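The other protein chains are all here in position, but one chain of the complex has been omitted.
The block that comes next holds subunit A.
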Amino acid sequence: MSSVSSPVSLVLLPPAPQSEAIVIYTGWDRHALVGSEVRLYCSFFSWRWTSEDVTFSWSYRPDGSRDSISIFHYTGGMPYVDNKGPFRDRLEFIGNPRRRDGSILIRNLDYSDNGTFTCDAKNPPDIVGRPSNVRLLVYDKVPVRAGVITGAIIGSVLGLLILVVAIYYLMRFLVARRVFNLSVSKLEKGKKGKGKEGSQQRQGPVLYATLDQSSKLLKGVGSEKKKSGDSRKDKK
């Protein structure tokens, strides 16, 4: 991509390209344990494509020392790592220059690695920029920051409380629905029963009435019975 882009930029730009500022980023201060490894992140922002000539360089200044020493340099597509200094055999380049990533990995940390790491990047012709620092602190035990455990405990207990309340309401909802279904089916049954009873009750007086009037209307009884039977069928 950069091989394509650089000719384009050459075409587009005047022969003496203006250089613009480059901003270099490193992460927050890093805390690490003795013997572990730490990844020091470095990236930059510039207005141009990353060219083939992009360079990254890391230097290290131990705590209590004034001078910094260079420990890593990337140029011309090749990383050059510290092979004589304090990070001999412990430093590895894990970045991807094409993606503006100049991260390094330091293994097997020791207390003597406490210090300030400075990353500088150049993306010619953008070379004006301030190097960025990251401080490395090596501990035998990572210190607990204030409030982390407090917050964790309070959060977990309150979360548990909310969970219990939620489950309680969910169960109540489910049970309520089941009871509702049951009661609805009961009600339906009850309605049916009541309907039958009602029809019987209705039948009773009719029968009595027919019986009372049996002498007069014997035919009427038969017709009433038929009617009641029809009404039953209809209700079913």
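The rule is simple: a residue touches a chain if its C-beta (ideal position, glycine included) is under 8 Å from a C-beta of that chain, and two chains touch if they have at least 3 such contacts; residues count from 1.
The rule is simple: contacts and distances are computed from a predicted model.
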### Query
What is the missing chain called in its UniProt entry, if the choices are "Ubiquitin thioesterase", "EOG090X0I6M", "Cullin-domain-containing protein" or "Peripheral myelin protein 22"?
"Peripheral myelin protein 22"
### Query
Which of A:L158, A:M171 or A:V184 sits in contact with the chain that's absent?
A:L158
#### Entry: Residues belonging to subunit A that touch the chain removed from view
143-154, 157-158
